[in-house]
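Entry: chain A
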Amino acid sequence: MDFEAIVSKLKERWPEVEAPAVEAGDRFVIVPAEKTLEILRFLKEDPELCFDNLMALAGADTGRELWLVYALHSFKQRHKLLVKAVLPREKPEVESVAKLWGAANFHEREAYDLYGIVFRNHPDLRRLLNPPDWAGWPGRKDYEYPKEYRGVPLLRDGQFFSDDIKKANAEREARDKALLSSAIAQRPQ
Partner candidate 1 sequence: MTAGTREEQRLAHTEEMVLSMGPHHPSTHGVLRLEVTSDGEVVASARPDVGYLHRGIEKIGEFLDYRQFMPYTDRVDYLCAMNSNHAYALAVEKLAGIKPPLRAELLRVLVDELNRISSHLICIGALAMDMGAYTPFLHGICHRELVNDLFEEVCGARLTYNYVTIGGVAYDIPQGFIAKCDEFAVYMQPKMSEFNQLITANSIFEQRLCHVGVISPEQAINWGLVGPNLRGSGVCWDIRKHEPYSVYDKLQFEVPVGDGGDPKGSNPRGVLGDSYDRYLVRVKEINESVKIVKQVCALLRENDKLPADSPDRQYQAKVPARLKVKRGEVYCRCENPRGETGYYIVSDGTEKPLRIKIRTGSFSAVNCFEDVTRGLLIGDVVAVIGSFDIVLPEVDR
Partner candidate 2 sequence: MPTIYDLLGGNSALYTVIAVAVPCLIVTVVVLTVAGISTYLERKVAADIQRRIGPNQCNVGPFLGEFVRTMVRNGAAPRATGLARAMASAGKAVLPPLDWLDKVLGRWAPGLLIFMADGLKLILKEDIISDAADKRLFRIAPYIVLASAFGALAVVPFSDAWYVADFNIGIFYVAAITSLEVLGILMAGWASNNKWALLGGMRSAAQIVSYEVPVGLAIATAILMTGTMSMQGMTCEQLGITRDSTWLSDGWFWQWNIFHPAMFILAPVYFLAALAECNRTPFDIPEAESELVSGYHVEYSGMRFALFFMAEYAMMCVTSAIAVTLFLGGWSTGIAPLEHLGLAGFEVRAGVQVPVFHWYGTLLHLLFFAAKTYGLVLLMMWIRWTLPRFRVDQMMALCWKKLIPIGLFCLLAVAAWMILRMVLARQIGEALLDRITFWGRAAFACGVAGWLLWYFSRPLTPEEEAQREMVARASVESGPAL
């Protein structure tokens, strides 16, 4: 089935599903965050759609809100679909799909780890890539890098030579500017 057919099939059950037009890239459908699980279950179990493969599950942060994107694919029907759920930045929660696709397990853990998206009824929702006692959600736009972790200093200014050089050069440039402007000022008439 092509994209339009899938969208119409979804719309007749969930009218609030929308498929915005895009300037470039793939089309995608936006589903309400609270209905993610039932829509995805329908997508997986409906014989015509039959999305039996979860290719990827990505969280994203636009700075205003969080996205949760499911990239679905069907081995039987040979069609693909991008499903997007928009979540609020503070206290984002969504139903876990780990029981639909086993592949979702690690993807959801990663999304939780990087973006702090909480997945309800997830088998074990722990941080995946970062240490369990890591602070903050590194994927978000407003995340600033910690200065140290458990007393171990992390990447800081001046760790590399070129950082020092940048500072020195900036100072020297300012000096030159001042110097030359003064030179212009005291130019003999």
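Candidates were picked such that all candidates are chains of the complex that A comes from, given by their letters.
Everything below uses one rule, namely that a contact is a pair of C-beta atoms (placed from the backbone, for glycine too) under 8 Å apart; a residue touches a chain by one contact, two chains touch by 3 or more; residues count from 1.
Keep in mind the model is a prediction, meaning the values are calculated, not measured.
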In-complex contact partner of chain A, selected from candidates 1 or 2: 1
In the complex with candidate 1, residue positions of chain A that touch it: 22-26, 28, 52-56, 58, 60-62, 67, 69, 71, 75, 78, 80, 82, 101-103, 105-107, 114, 127-131, 138-139, 141
